[in-house]
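As you look at this complex, bear in mind that one protein chain is not there, while each of the others sits in place.
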Amino acid sequence: MLETLFALLSFFLLAGSVTILLARDPALYTTGFLAVMLAVAGLFGLLDQSFLFLAQVMVGVGAVVVLTTIVILTINLKEKELPKEPTRGPWLVLGALVIAPFGWMLYRGLVAATPDHFPVLKEGFGTVQAMGSVLFRDWVLPFEILSLLLLAAMLGAIIIGKKEQSYDLES
Amino acid sequence: MSTPAILVTLAVIVLAALLALLMIPVLVWLERRVCGLIQDRLGPNRTNVFGFRLGGVVQSFADVLKLVFKEEYYPGHISRGRWLFIIAPMITFASALLAFMVIPFADDVVVYGEKLRIQALPIDYGILWYLAIGSVGIMGMILGGWLSHNKYSLLGALRGASQLVSYELALGLGVVSMILTYGTIDFNAMVHWQSDMVLGFLPAWGALVQPLAAVIVIVALFVETNRAPFSVAEGESEIVAGYFTEYSAMKFAMYFMGEYIAMNTASAVIITMFFGGYQLPWISTETLREHFGAIAWVLIVVLPVAVALFIRWMKRNNTVRPTVATDGGRNFETKILSRVLIAMTVVIELILLILSFLPADSVGTSFAVTLLQIAVFVAKLMVFNIFFIVVRWTLPRFRYDQVQTLGWRYLLPLSLLNIFVTAIIVVGVAS
Amino acid sequence: MTLSPENFFALGVLMLCLGALGVVARRNLFVLYLSIEVMLNGVNLILATFARVRPDMGGSVIALLMIGVIAAEAALFLAMIVQLYRRRRSVDSDAYDRLAQRNWS
Partner (left out) sequence: MNRPKIKTVPRYNKETKERLYLPAIFAGLKITAKHLFTNLSDINAVETLEYPEEQPTDITPRYRGLHRLTKREDGSVRCVACFMCATNCPAQCIHIVATERNDGIDEKMPAVFTIDTLECVFCGYCVEACPCDAIRMDTGIFSVTGKRREDFLLDRDRLLSHHNAFGEDTSDA
């Protein structure tokens, strides 16, 4: 049951990632992004991280994907406005050749560093309550810094995204 | 899990699916009939099966049949990415259906020592699940509007998306103040909290404890469901049909049904958070279980009276005007229906009679309490669905900038203020 | 087969690699952004797996903060893309090479 779910989710995840990697059509890579975010949320659920699951669906899908889609469809690129990518094929092969060993090393390192099975959990791992108590007992400072970061990002986004004023409102 | 527990779980899942899916034709029928009666018209009342028209419900089933068997039509300019075009309404439909699955229809029952939740997905994320899944539903709308390659669809999708995104803030903050009040995100625990009393005589319903949050959340939920007076995403007068202009047949029906399920879910969330959920006012589950005998006797007395009143109403109103030559079998239908109703009443009376002599802690009593609570839930659900419909046919549509102004400049500050006041009161009471 | 941490690590590393590949090989600004998002989510998945292996809620909290960081990053990146597009009417990353010194080409 869980294995089937895992296989399904990893299929969606990889299909989404590969779509983002290869697709030219904006609609395709947007959908790929949606699939990736939802699949990651599902994997969080498989890891018993129920609050992370909810946060990923709510923030990842509800905010990030929706925002991305709105921006992409506002810009609404025509077929001829898409960048020509003549060097995409060679770069993909070359990049894969370079990145694959690093990925393999990273994977071996991660596997070597951890036991090969999941330990049995205490009651209430990953629930909202447990998350909240850990968050507000041990991790208050990072949390507050994150809120500052979000504020800064918001201000930055507003300032960057503002139209340059070519005319004076008063005159 | 024991066999009875599995049976109960299956029954609950089937009930949830029925409440979500079977409600769609009923809601469509209600929408058309209530709209007609409000505007001094009759609405659809002619379609019948063997002379049974049931006030016109048969019309919606005929409509469903028509939509299922209609020709699949694709506009010529949608050649690439057609599978995405088909998936988009499915996203909306599936997320609307999933969001309904966490609503508790009754209090937990204990079956052979196992505590079972009477909700289709036995998880306790409650309102967070609703918010999370509701935000996925936007994606179906945006994708559908965008992939139609049509200016009207694109405008509708943009409007709908920006409207939903901006009201999600007000909705989330309004919900936060309710979470502060209840101290939980679980719907069932929220309903338990509401079975208390405030000021000694009023039921502690969310709408009475937190009226401001109630108004904010109800308004935001109207926006979430994309219904009038906030239906700018599909404003017929300006942008044809908004994001589903290019959709036809079953794909259109998916959007349509998703919308009605969303409305149903929104009513369920409203009654669960603000109007005591499945609880009867003043009567908590424990009281119901302890004094079920007395309550069964009250039901035994009340039920025949209600049925008699209904039959009288039906005899007078399931007719046509005397000037019309034929009544199309309406008298026959009334006769059969009243007999069926009377027979059902008799059976229910007998069951209630048996139940009233059972001891208070027996399995039968707890199941009867569950059924009663489900009935109360469905009744409240219908009342709020009708409220949604009446509001739609009462208020004119807001202009788009008015919608945004209301969301950002009134509801958002108000919900923030509400959170501050609630937090101060909650902390003050706790310390 | 039961689920083991290796499966999740493999997925996370794969996401990381695919994202990196996207950053290297593609020139569409949106694809660059989405690739970076994929990489961040891969890291987040690995973090959540670690938290589950330990089992320590601290790791989950970091993953939660990561989700917040991803949201902030998305807001900034999208604002930048919109601004760049307004200037040059292009989402080709090679259109913005004014700071590059292409002496080698």
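The first chain written gets the first letter, and so on, giving A, B and C; residue counts start at 1 in each chain.
Just so it is clear, contacts are C-beta pairs under 8 Å (C-beta built on N, C-alpha and C of every residue); 3 or more make two chains touch, one makes a residue touch a chain.
In this text, all values refer to a predicted model and were calculated from it rather than measured experimentally.
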Could you list, sorted by label, every displayed chain in contact with the chain left out?
-> B
Which of these, B:Leu7, B:Leu22, B:Leu42 or B:Val346, touches the one chain of the complex that we don't see?
-> B:Leu42
Sort through B:Val34, B:Leu180 or B:Leu341 and give me the one touching the missing partner chain.
-> B:Val34
Chain B residues that touch the omitted chain in the full complex = 34, 37-42, 215, 313, 316-317, 319-321, 323-326, 390-391, 393-395
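In the analysis below, only the chains that are shown with their structure count from here on.
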Please report how many Å separate the Cα centroid of chain A from that of chain B, as a whole number.
-> 33
Residues of chain A engaged with two or more neighbouring chains = 63, 67, 74
In the complex, chain C residues that touch chain A = 1-22, 24-28, 30-31, 33-35, 37-38, 41, 44-46, 48-53, 55, 57-58, 60-65, 67-76, 78-83, 85-86, 89-95
Residues of chain B defined as touching chain A within the complex | 80-81, 84, 87, 123, 125, 128-129, 131-136, 138-139, 142-143, 146-147, 154, 157-158, 161-162, 165, 168, 185
In their shared complex, at which residues does chain A touch chain B?
-> 25, 27-28, 30-31, 34, 38, 50, 54, 57-58, 61-63, 65-67, 69-70, 73-74, 76, 128
